[in-house]
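Removed from the display is one protein chain of the complex; every other protein chain stays in position.
By letter and in written order, the chains are A and B; residue numbering begins at 1 in each of them.
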Amino acid sequence: MTTCHFRQIRYERDDEPVFGTLEFSLQPGHMLVVEGPNGSGKTTLLRVVAGFLDMAEGHVEVEGRTLPVRDFHETLPLAYAGHKPGFKDDLTVLENLRFLVALHEGDTRRIGAVLQRVGLWGWEDNLGRALSAGQRKRLALAAMLLHPAKLWLMDEPFANLDGQGIALVNALMREHLQQDGMLMTTSHGTFPLEHAHMDILRLDGGKGDRA
Amino acid sequence: MWKTLKRWFHQLGSPRTFYRFSGALIPWLFVAMVITLAWGLYQSLLVAPTDYQQGESYRILYVHVPSAWMGLFIYVLMAVSGLIALVWRMKVAEMVAIACAPIGAAYTFVTLVTGSLWGKPMWGTWWEWDARLTSELFLLFLYLGVMGLYAAIEDRRKAARAAALLALVGVVNLPIIHYSVVWWNTLHQGATVKLFSGESHMHPSMLKALLIMTAATKFHFGVALLQSVRARILQQESKASWVQELVDD
Partner (left out) sequence: MNLLHILWSLIQRDLRLAWRSRGELLNPVFFLILVIALFPLGVGPEGKLLARIASGTVWVAALLATMLSLDLIFRSDVEDGSMEQMFVSQTPLSWIVLGKVITHWLVTGLPLVLLAPLLAILMHLPQPGLWALIQSLALGTPVLSLIGSVGVALTVGIRKGGMLLSLLVLPLYVPVLIFGTAAVENAIAGMSPAGPLLILAAMLLFALTLAPLTAAWALKVSLS
């Protein structure tokens, strides 16, 4: 996997640009932090990269090819952790993970290890609705870890987590980057992770700057 | 040749060019509409002979038949511009598709009303489940679905794209619906009184009047469509500098 250069990224909602024309890159082993005040379009930008927004405009240059940004998600396996849980309340932790592993063609045998890693070991037979807010976040993390994903897109990864949870997310991010993974995330204000390979993209409410 | 055509198509895809181009076209279309409509009404109401079977009431077909043709024609046009909008993401094509819907629905409605008015003396009832009227009724519902979907989604571009997709689904299903209704009608041996008893029986002046009225509806559609698209362009591009200049003048 090589660097992906995003060129001329634009998105309009109701004929109003959500952010200005953006240029940024995702590099293996680097994390890109999208910063900006509420309403500056951080979540929207993540959703553009994930391919959810059919009207997004712009291109991605990857491995010498140029393709529309809305087709980018088809070129590499990516994991998305957004505001919605992404699992079913009426299924148990294990049932949820089994399905997500099948969907993303991951490895079922790693489920046990991953559950231990995120601290949900012993909860595998509980229904999704029985989990606390922090545990729900941990289940979403477990689903990401079971992915063969090269790129992680994480929207507000620290929300609803206690000190331990924050440390866990930081550790997982670091491991992912050490394995040459790519990471794109949003946050309000300061980022509690010190890392040499951190790029910042600032969005200033409709007048986006360069990375 | 192909290249110039392609370039022309692309330029027309820009709302600004389309606005200017259609502004120049509308007066001509309007004049053509007035002339053909006056001539067509004169031909159909005064010149064309009285039908020996149906008397004077048959003259409603000069409105009914062109409207029915327009109802179908506009639906197909809507689906084609919807396809262009979806595949090439052309803003103007989205607006054309959406502007088509109410006009086509109006023509279909006129078809239903005139058909029912004509049916009263012929069948003795205001409504007969005749194959053609029944499929017109479902055509009207297909139009209403497109309009309803467009109205229900807030983001205008997203709404236009969803409605365009629905129009495409509709145009694929239209022949299936039509032929199944025709088949259903023969199965139940419904009313079979025909507007035409075959073209050979038609007096040449009847055909002439009908063709002129058809041309008039085409011109009317052109005027109505372009006006509606222009209004949509001004609304959606209201922040663009060229629209601002236009308003300031």
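Assume a contact is a pair of C-beta atoms (placed from the backbone, for glycine too) under 8 Å apart; a residue touches a chain by one contact, two chains touch by 3 or more.
Since the model is a prediction, treat every value here as computed from it, not as a measurement.
Note on the undisplayed chain: of the listed residues A:90, A:107 or A:125, the one touching it is A:90. Hidden from this view is one chain, which touches chain B at 86, 138, 141-142, 144-145, 148-149, 152-153, 158, 161-162, 165-166, 168-170, 172-173, 176-177, 180-181, 183-184, 187.
Touching residues on chain A toward the chain that is not drawn are 50-55, 73-74, 77-80, 82-91, 95, 98-100, 102-105, 143.
Going forward, only the chains that are shown with their structure count from here on.
Chain A and chain B, compared by their mean Cα positions, are separated by 48 Å.
By the touch criterion stated above, chain A contacts chain B in their complex at residues 12-16, 54-55. Listing the residues of chain B that touch chain A in their complex gives 89, 154-158, 161, 236-237, 239.
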